[in-house]
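A single protein chain has been omitted; all remaining protein chains appear in their positions.
Let's turn to chain A:
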Amino acid sequence: MSQFLEISGLCARIDADGQEKQILRGVDLTIPPGEVHAIMGPNGCGKSTLSYVLAGREDYEVTAGSVTFKGQDLLAMEPEERAAAGLFLAFQSPIELPGVNNANFLRTAVNAVRRARGLEELDAVAFLKMAREAAKSLSMAPDMLKRNVNVGFSGGEKKRNEVLQMTLLQPSFAILDETDSGLDVDALRIVAEGVNRLRSPDFSALVITHHQKLLDYLVPDRIHVMAKGRIILSGGPELAKRIDQEGYTKFLAEAA
């Protein structure tokens, strides 16, 4: 019986200015259904690359390894098929779409995913009602739905908008790539509550973060430390506290 998400021996590289750069060097990671896992690690260790590879960004070339998601070969799927299957990536730097109304974008996305999942599409009225409620629960100003996607949003507004999208798309597996960075304490709590509301036996998440603070609110089931393209250490929530106090250097030395 395969696990919910199973990554094994995953290697990936990127072509940066004509030079091949190996970033992931054999990632092994298993996330059971209903669990929240966190990945921590120094800058440049491959955390964001892992999230992009899982979401299907084409710039990265997978050179070895496999990923199964709910029994399917994730790496063989198009990005939109992964989204339909339930994978969601909250971007570290959400992208701006000039002229594209946020509500319209959200509704198009929600209906695309609903269609692919064999659900009925939502009409404008039903959708707006749902979107307004979700926005309110994240303490977002009502006009955020009318503005253009991420255009002129503050850093905090962009991150909340990501959580809003996640709430509406109802994924079964979410990757949060430094969703806490650039947030003040209040915003951090609101975003964390947004994630916690989704928690259920059918929802798993992979949280990439540098800070203990977010993990205080989210309370992950497992913590993984990543370095040089590999998971070098895994443990319970107490691991995050040790990293916070002692820094990465000590762990890296131990692992080496």
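Assume a residue touches a chain if its C-beta (ideal position, glycine included) is under 8 Å from a C-beta of that chain, and two chains touch if they have at least 3 such contacts; residues count from 1.
Heads up, the rule we're going with is that contacts and distances are computed from a predicted model.
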Record-based protein name (UniProt) of the chain missing from this complex, from "Proteasome accessory factor PafA2", "Fe-S cluster assembly protein SufB", "Stage V sporulation protein AC" or "NAD(P) transhydrogenase subunit beta": "Fe-S cluster assembly protein SufB"
Of A:55, A:145 or A:163, the one touching the omitted chain in the full complex: A:55
Residue in contact with the excluded chain [from A:9, A:44, A:79 or A:236]: A:79
Of A:98, A:118 or A:201, the one touching the omitted chain in the full complex: A:98
Among A:109, A:128, A:144 or A:252, residue touching the chain not depicted: A:109
Contact set of chain A toward the excluded chain (per top definition): 55-59, 78-80, 82-84, 88-89, 91, 94-95, 97-101, 104-105, 108-110, 112-113, 116, 148, 165, 169
